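Heads up, one of the protein chains got dropped from this complex, but the rest are sitting where they should.
For reference, chains read A and B in written order, and residue numbers begin at 1 within each chain.
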Amino acid sequence: MAHTPENVVYPYIPNSVPAIKQQMLREVNAKSIEDLYVEIPERLRLKREMNLPAPFLSEYALRRHVEGLLANNVTVQEYTSFLGAGCYQHYVPAVCDEVNQRNEFLTAYSGRTYEDHGRFQALFEYASMMGELLNMDVVNLPTYDGYQATATSLRMSARITGRQEALVCQPVSADKVSKILDYGKPDMQIRLVGYDKKTGQLDVAALKAAISDKTAVIYLDNPSYFGCIETQGDEVAQLAHQHGALCVVGVDPISLGVLTPPIEYGADIVCGDIQALGMHMQYGGGHAGFIATRDEERFVMEYPNRLVGIAPTVVPGEYGFGEVAFERTSFIKREGGKEWLGTMANLWGITAGVYLALLGPHGMAEIGEGIMARVQYAMNKLAKIKGVQVPGFQSPHFKEFVVNFDGAGKTVREINKALLARGIFGGQDLSQEFPELGNSALYCVTEVHTKADIDMLVGALRKVVEA
Amino acid sequence: MASDKRLGLVVNPKAGIGGSVGLKGSDGAAIQKQALALGAVPKALNRAIEAIQFLATLRGELEIVTYPGEMGANAAVACGFEPVVIGAITPGETTAADTSQAAGEMMGLGADLVLFAGGDGTARDIYRAVGTNVPVLGIPAGVKIHSAVYATHPKSAGELAAMYLRGQATDLREAEVMDIDEDAVRQGVVSAKLHGYLKIPFQRMLVQSLKSASPPGERLAADAIACAVIDEMAEDRLYIIGPGTTTRAITSRLGLPKTLIGVDVVLNRQLLAADVGERRLLELLEGHRAKIVITPIGGQGYLFGRGNQQISAEVIRRTGKENIIVVSTLDKIVSLRGRPFLVDTGSHAVDEMLKGYTKVVTGYNQYTVYQVSN
Partner (left out) sequence: MSQQDITAQRYESGKPKLRRYHQARWDEPIIFELSRPGQRGVLVPEVEPEIKEQVGDAFSALPDKMRRKQPPALPEVSQVHVLRHYLRLSQENLGAGLVSDLGMATSTMKYNPPINEQLARSPKVTELHPLQDEETVQGILEAIYRFEQILQEISGMARFSFQPRAGSQAIYTNVSILRAYHASRGEAEPRNEMIATLFAHPSDAACPSTAGYKVITLYPEESGYPSLEALKAAVSERTAGLFITNPDDTGIFNPLIDEFVKVVHNAGGLCAYDQANANGLLGIARAAEAGFDLCHFNLHKTFSTPHGSGGPGAGASGVTEELARFLPVPTVEFDRQRYYLDYDRPDSIGKIAPFYGVVPNILKAYAWVMGLGAEGLREAAQVAVLNNNYLLKQMLEIPGISAPYAEGKRRIEQVRYSTEQLTQETGVSSLDFALRAADFGAHGFLSHHPFVVPEPLTLEPTESYSQADLDEYAAIWARIAQEARTHPEGVKTAPHNAPIHQITDHDSFEDPACWAMTWRAFRRKAQDDHGQ
């Protein structure tokens, strides 16, 4: 371990200049910095230097080091990716990055509505634009990610209905189910309800058999994990309401320029992830969740995290923002509190607002239609490959679809390795997660894929499969 | 908006007289005469002025209704108000009855808030007249304040009153009206009574920073505590429930009536006996195992000995320390400013037994551990 030279002055630590330190120590009547740690007993002290790698003190050396590490990555700009399964490659408009790189947004935190008025307004606008997209009046500030949004929506439903059972309609990603199970402990009972093997959509008969007056909520994703657009949402909502339960739908917001917002077929709570709205994938680091409800007290009171409302100031015509209903009715029997509050994902909320403002109603309609067209094209062409069955399900699709390779005599793993050699990231392997699908993969096509990209995939798959 | 709000103002000119010259309290003509003879200076006027000054910005929209001269008009005028003066007094000889009458008349005139300056005696007089029918707030001017109806100092009383009248981020809660029997004190015996509750405004934080969660309000916290206690209630067990706003939430949630200032006994979620004394409690303990549910009363944090003496040392001894459930909102504990809960059961042995740390139910599935001393 190399030692840092004595008396290095660190650019990030202005008072590391020895003369300044000395002067300040004199001011506080301390002979050395050790004196300031007097309250920490010897036995708790670390008695040696930390054994950490030698630092790169110059910014240039640091950059070279980190970039050297990162060079060992292959990006979706270098290879063509057809991966989805919860993280999506969409085009991020330049203005989105321009805004979320602004130091004032980037480094602000939780100042008040006065001196941090800008971020409050940006967040209120985000919630407002999401409200239009969802056709709903209450949208929260972003939570950690879509999984958290789902998990919290389920617990909100439990609090509202006073019941503990959640019926979760398959297919839902195994990861999301894992999260829901953990978060529901100890009181919630999570029951998975099977899907229709032909359509890939939910099995209403199975739901009817499963629901009872113990059910707090029926949950479904739309589109589902397999990319199928769920068309029975209205039946499900009706069924839930007949039994005094709520209906929660998890949506992909980028589909709502063309698909019916869930509230219009009876959903009570709508949730999801906004990563597709202007966030780079960042190896899974670009996620943020949303939860939306009607503007009714019984819903509003159950949100654990922030709802920003608009209010007039003392100057006529001027408005500011603040937290709505911050004294929530929290103590319904089984819930001691309204979950918790902490740092979540506001910067992505602001970014999603920018995205929605840039796209506008026309952009959102065009992008949705374009995605569906490209998906249809990809499915049509892939279906022509011998040994490949696509789509896996008889349903309309948005953005993703299941491709089955049972007829190809190769595992998805083998196929994907071969595709990789050709500079393609093939669809996510579903054979472990959903063994009943056999050798299947989940393929994702968005507005970033050109005809040439899709044709290349088809060509490569044909070669790999027929080899 | 504070358009056309009406504020009742009652000043007890005798409050605080005794203390400055070493007398314990100021009630009764004899003591007051003695105090004045010893050169005591009436503090109430100055305290009232300190508070009312904060209402100056409301001058245009606020009507002050008050009693003549030293019972309020002087203070109001000194702050630039033109009060509506009602009633009649004999200057220099005002009594508790005057205080009660004044408050009653102001309530009758539709006062939005009655601001009063005085001590525990004054609070008791106000309570007699208005109960919880009108919000009130105390400007501390007495020598000993046990009642929880007073602001911490005159300026904050004025501030809080102003905020309440402006409709800004205030809510109402009930607070105990206590008084110590002064004659008993001068004989060296301490005896305190809980007289009832007054409704006072309290401030809530309006503008949040979105960094951390806000606490529940008083009523919700008490409700949560009630849920917690009820959920744990065992069958065939006596629950001896002491007085206090927090304990009242328990009986309220069970749908039972609660004696305002007395001790009630609940068995299998039904009211077994109301407003019982020590003897009855001891009788009941013969046949049952029990739990005592208590909350600190008044501004001094007494668990036993001030306002719930019916739960005597003997009752406590027979019930057992491990069967005492202490409930309190966190706000109440915080208001003690780090001073421990106090016990004064009349038995040194029982006091010693109770000393140490007690678990306190502060919410649903939420507890704290707090010190108990004597």
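The criterion applied here is as follows: a residue touches a chain if its C-beta (ideal position, glycine included) is under 8 Å from a C-beta of that chain, and two chains touch if they have at least 3 such contacts.
The shown structure was predicted, so the numbers you read here are calculated from the model rather than taken from an experiment.
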item	value
Touch with the omitted chain, as defined above, among A:Gln101, A:Ser212 or A:Gln242	A:Gln101
On subunit B, residues whose C-beta touches the chain left out of the figure	54, 57, 152-153, 155-156, 158-159, 166-169, 205-207, 209-215, 330-331, 333-334, 337-338, 356-359, 362, 365-371
